[in-house]
Structures are given as structure tokens and as C-alpha cells.
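Of the protein chains in this complex, all but one are displayed in their positions.
Chain lettering (A, B and C) follows the sequence in which the chains are written, and residue indices restart at 1 in each chain.
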Amino acid sequence: MTTNTMATEDFSIDELVRKIKKPEIGAIVTFSGVVRGDDSVKGLNVEIYGEMWAEELERLKSAARERFEIEAVEIVHREGSLNVGENIVVILVGARHRKEAFRACEYLIDLLKERAPIWKRMSETKTEMTT
Amino acid sequence: MTTNTMATEDFSIDELVRKIKKPEIGAIVTFSGVVRGDDSVKGLNVEIYGEMWAEELERLKSAARERFEIEAVEIVHREGSLNVGENIVVILVGARHRKEAFRACEYLIDLLKERAPIWKRMSETKTEMTT
Amino acid sequence: MKVSVRFFARCREIVGEERKEIEIEDGRDMLLEDIITHLINEYPDLKREKLLISRNHKYAKPEERLEDMDEIAIFPPVSGG
Partner (left out) sequence: MKVSVRFFARCREIVGEERKEIEIEDGRDMLLEDIITHLINEYPDLKREKLLISRNHKYAKPEERLEDMDEIAIFPPVSGG
């Protein structure tokens, strides 16, 4: 269970889409949280309480399935050191109809931000002059 | 302009993500419309009024950029013969913050369904008995 | 003056062509709705369809005045996405 939901390297959304596809699905809404960069930020460090994350994730998915008419949910979170532009988290929701997919995907990321036992810390740039 | 927005073969969402990425983007919301299948449907035929679609698309994107604080929009629509499970349309919206990305992406697919000069027709299964 | 009319989806099937060139006497004022009426007379099955109309790649109103080289299109309600 745990191995599916945490990733130590950047991952493919196309592969996640392939994973959830089934004939009933007519709409897929995907949310990706991405490391944002500015002059002082060179990346992000992500710490996860793995065992609790895996269980919390199942609770979040069940809550979404009870509340919305959806056919599939897939969530992957990165851990460790991330560079600017890399995916921190990806949430895919497949449904027959798009409204339910949008609602469920936004519900999941809102809940995840509030409840998932994950901590982020900015890595700051320490540029070394090499010339 | 036109070549970017129509595709005659299934395409990669990862590539579209790479295309829109820039440091300002912290959230990407993607909508994919997918060919849904049941016993009688084997696929979909998509007809596009290409020149008008390309111009309409630019108008839709401008409308979204005026209304929401977003950093990037990418839209691709398939044309021709599609199989069950293939992407019909993909809309990617990149923004600093997720709320704007969700709002803009849903706004775009709603508008696109209403205005894009595109017509879909179900291809029906005609199973030939081969044994 | 000459305008071009394109047909899509069910409208293309009814007309049996993708495109028609229509010649209009010079100096004659012609509205978009005049063209539509003309086409419905020629292809009565079009009357059964809800028709959308564009002029030069933009949705258009029936009362718009035609200009030389306009590209008109006639099609049923769209269903993209």
C-alpha cells in the first residue's frame, strides 16, 4: 500500500492515468503541486510520517468516494529532496462526469493539506562562485 | 498555432506539463475528457472546424487569463477516430495557487463545451463472429 | 461579390458538400439570414436542425451584413471536450 503512494523520484502522470483508466471513466481531473522557485529558493525537502500517511490516505480516499460519484482515485506524494519544477504531489480523480471529478479532486487536495502528516522545508540557494 | 491544439494521435500529458512549466507555477490542474465505453460503443469520431477552433481557442484562453490569475494554459483536442480510453481533450492550467487553477480549468472546459466548433459521433460496435 | 459557405457534421451530410461558393450580385445588400433562408429553401432538411452560424471564424448574428470573401459556416450545436 505504502509503496504506491510515496515516490523518491519525479514520476509520470501518463503512467498514473493508465493505471486508473477503465471504460466507465469519461473525465479525469489531475492536481499537481509543484515546487515553486524564486531567487532564494533552490528546492524543497519533504518529510513524511510514512505509516500514518498511508492510513490517512485510505481514509481520505474513502471520504471522497462516499461524498462524490467517482470511479477512481490515485494519489502520489514525493518525499526527500525536490528541485524547483518537480511534482510534490499528484492527485488523479476519474469519474463518469467532470463536475464530480473537479469537486472530488479539490476536496482531496484541501483535506490532504490539512491532514496529511507531511512537512515541507525550503532549501535556500547558497550560490558558490565558480569563476 | 493550429498545429499545437489538434492532435491526430493520443498524446502525453507529461509532455504538456513540461511545456508549461516555469518557476512561478505552484499548482497545475489538468482536465482530460476520455472516450467512455460500453457494450455498444467502440469509439468516437471527432470532427473539427479547424480554423475557427484555433481562433476560438485563443479567445477562450484570453478570457480565462483576464478572469483568473493564471500563469499558463495549454489545450489540445483530438480529431479523427478515437478508441475507448483515449483522450479527447486535455486542458492544463498552471497558476501560483491551486484555487485559481481549479477555477480557470473548469471555466475553460465549460466554455469549450459550449463554444468550440467540434462535433462528436459515437462509433458503434459491429462484432463479427470469427469462430 | 462572392462568399464561401462551409458545412459541418449533420449539416454537411444534409447538403452533401463541405463547401459552397455563392455569387451575389454586386451592389445588393445581403444579410447573413438571407443566405440561411436561401440554403434552407434549397435543403429543407436543414430546417429540422438547430443551426449555429459563424462568419469569418466567429459566431455571428443573422442580421450581420455580408462582405465580399466572407467565410460563412453552418453547423449543429457543438459537442467538444
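Here, contacts are C-beta pairs under 8 Å (C-beta built on N, C-alpha and C of every residue); 3 or more make two chains touch, one makes a residue touch a chain.
This one's a predicted model, so the numbers in the text were calculated from it and none came from an experiment.
> Which of the visible chains would the unseen chain be in contact with across the whole complex?
Computed over the complete complex, the missing chain touches A.
> Which candidate, A:22, A:67 or A:120, sits in contact with the chain we can't see?
Counting the whole complex, the residue in contact with the absent chain is A:120.
> Which positions on chain A touch the chain that was left off?
The missing chain touches chain A at positions 33, 47, 49, 51-52, 55-56, 77, 88-89, 109, 112-121.
By definition in this document, only the chains that are shown with their structure count from here on.
> I'd like to verify one number: the distance from the centre of chain A to the centre of chain C, where each centre is the average of its C-alpha atoms, in whole angstrom.
Chain A and chain C have C-alpha centres separated by 48 Å.
> Rounded to the nearest whole Å, what is the centre-to-centre distance of chain B and chain C, using the mean of the C-alpha atoms as each centre?
Going by mean C-alpha positions, chain B sits 27 Å from chain C.
> Averaging over Cα atoms per chain, report the distance between chain A and chain B in Å.
Using C-alpha averages as centres, the distance is 22 Å.
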